[in-house]
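Apart from one protein chain that is not included, each protein chain of the complex appears where it belongs.
Showing chain A:
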């Protein structure tokens, strides 16, 4: 068994991996859903678009569910405090996600234009709302979240849903939406041809540009006017987790402390930009598969940038900074972290193998002819 401090660090990385995995896998479905009403001009085109993700969206969505489960198991205090504090934001994500399973499965079962168009917009909501809200949530993490604990660690949240929608958080929401839609557009270009592919490439151009701009703007804003958080007391990584046992202060520029201390981490934001540019170029030259990997790397870069800036904080408290949740003091017991590590090490490779197999079986371009031939079974 690893020592407690190492396990805490590993789990910070693993939660990051799950988050990135979710953004890459469920993200491209969501991006496709967001683009659906715009790149599909008639029913057949929309069915083509939907069927590029048809066999996979369900498996990909499990990244989201497993991510939630892993945060519950590895960071129970974060799961409890964040989900209850962001109550209405979480419900908005949840209710938006309701449209996906039913939208995919029910849409093409009935021949009726209104019915189908309603579900198309449902799939749009299910694709566009969750990334937007996750971005907004990250934007709020940087500014601190108004929660506190009593003696028995009962958390109280004293903000409102509307306060989450502040300008910086909305900018982060735009980064996240642009990233996921860009990624979906690249995937769509890979799986389609002709008109739809051309529209997907145009969308990739727009959202790629938007991503570069908003990502840079958010970084600049963070640099100029959002103070970070710093733990002042000495940290004992091996100690039993107690989020009330430290002192934390706010300090201008502190969100860039990790970048100053470990300049190698600057590779992450660079990867974000480089990934977008490479994905654009590759997609335009017809190498759409490579473009998908490049845009996946862009996601690693963007999410990694946020994670590296926040470390070791997960969820700073704006009203009681000492109670901020960090990778050291909001984790599970050593035994649970260890068991979950083994479960992840055993099952994650298996998941990757059968997911790749599923993509290989269902690979190739989705065309109007495919939809016509399978009109009873395709989405």
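Rule of thumb we're sticking to: a contact is a pair of C-beta atoms (placed from the backbone, for glycine too) under 8 Å apart; a residue touches a chain by one contact, two chains touch by 3 or more; residues count from 1.
What we mean here is this: contacts and distances are computed from a predicted model.
Engineer: Since a chain is absent, check the UniProt entry for it and pick the matching name: "1,2-phenylacetyl-CoA epoxidase subunit A", "Nitrite reductase (NADH) small subunit", "Carbohydrate ABC transporter permease" or "Cytochrome bd oxidase subunit I".
Structural biologist: The UniProt record for the chain left out of view names it "Cytochrome bd oxidase subunit I".
Engineer: Touching the hidden chain in the complete assembly: which of A:62, A:266 or A:319 does that?
Structural biologist: Only one listed residue reaches the unshown chain, and that is A:62.
Engineer: Just one of A:88, A:223 or A:262 touches the chain that is missing; which is it?
Structural biologist: Once the missing chain is taken into account, the touching residue is A:88.
Engineer: Give me the chain A residues in contact with the hidden chain, please.
Structural biologist: Interface with the chain not displayed, on the chain A side: 54-59, 61-62, 64-66, 68-70, 72-74, 76-77, 79-84, 87-88, 90-91, 94-95, 97-98, 100-102, 104-106, 109-111, 151-157, 240-242, 332-333, 335-336, 339-340, 343-344, 347-348, 351, 354-355, 358, 361-362, 374-378.
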